[in-house]
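Please find one structure pasted underneath; my questions will follow.
For this view, one protein chain was removed and the others were kept in their places.
And now, chain A:
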Amino acid sequence: MKTSLLRIQAIVTKELLQLSRDRMTFAMVIMIPFVQLLLFAFAINTNVRNIPVGVVDHSQTSLSRILQQTVSATGIITFTHSYHSVKAAQKAIDSNEVRAVLIIPQDVSQRLVRHPSVGFGLPPSSKQETSRPIAQWLVDGSDTVIAGSIKSLRNMPLAELLDKPANRNTPTFEVTLLYNPEQRSVVNIVPGLVAVILTMTMIMFTSAAIVREQERGNMEMLITTPLAPIELMIGKIFPYIFIGAIQVTIILGLGYWLFNVPFNGGLTQLAIATLLFICASLVLGLVISTIAKNQLQSMQMTIFILLPSILLSGFMFPYEGMPLPAQYIAEALPATHFIRLIRGVVLRDVDVIEMNFDMFWLIGFTCFGLLVAALRFKKTLD
């Protein structure tokens, strides 16, 4: 037992020495979370603003111009172009000059007064039958987020166009938004980003770690020594636990200071959740390293894991919206469980033990992975 610990310690010391001399890797440990946090937190935004749109104004009245200003005032769109015909507007959408076009018909003022939402009371039955939308949007519907944003304009209040007080309809449901009342995407993104960045760096570092020893010829020497596979595995992943902890600190720290992401949970809970996920990711990296023959292959396999970890884990799209087979795949990924845990801890102040399914899943994954990696690691060159 004592010699076993000594051997593990030898591997850990060696890894730390090598890491401290590999400045590029060391820089990446810090730069990856730093740059990616800034990049993603600013870039990923589901509240779309300032969509470039055009207008075809057949009416050319002051009312049509006020209508344009009112729509523009929502901030969702910006009128960048004006077209004389619907055909020209459609061409502009084809060529991606604008994402949508507002077509204002000649009789916009008549349509407006007959419109029920304007609030002149119920129009006479004859007019009610003839009431039509006051204008039409032509939208490039290929991007569902953009299409959704423009669709949200469908029922925008128009009363202020005619200096009337806005309709105060009683909503069917009252909605109270917990944890992120301002609906800022960054609140949801930053904790999820911890999972994505840790998946990337932890799997990449460990999967390359053993393959590198094989490529450089060190493994032939190591396997003639009394070093046991499990000792090598533990020694290899141990230093990266600290590196993972540094990365989590950078991401959550910057998220807190720069983006005001609330930090509601306890540090101990965060440490437990993170440690479990780091171990699961490192072990996954080890399993890859026993399959890959060179560093390029290990890199490819890391990306193979990374992509579903970004797209299926709930980081970008809600898990509940995915079809069942995709949910099964998501369940197999450590990132999915960790995203649930860290969002729970950071945003909702939940104890890890309350989310015991995800916690035990990560523990089980780590133990099983370590066993697979140790069994797959051969102490021969066969």
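Convention: a residue touches a chain if its C-beta (ideal position, glycine included) is under 8 Å from a C-beta of that chain, and two chains touch if they have at least 3 such contacts; residues count from 1.
Basically, contacts and distances are computed from a predicted model.
Here one chain is missing from view; checked against "ABC transporter ATP-binding protein", "L-lactate dehydrogenase complex protein LldE", "Methanethiol oxidase" or "Multicomponent Na+:H+ antiporter subunit F", UniProt names that protein "ABC transporter ATP-binding protein".
In the complete complex, the hidden chain is touched by one of A:Ala41, A:Ile77, A:Val98 or A:Leu227, namely A:Leu227.
Considering the complete assembly, chain A touches the hidden chain via residues 3, 6-7, 9-10, 13-14, 17-18, 21-22, 216-218, 220-227, 379-382.
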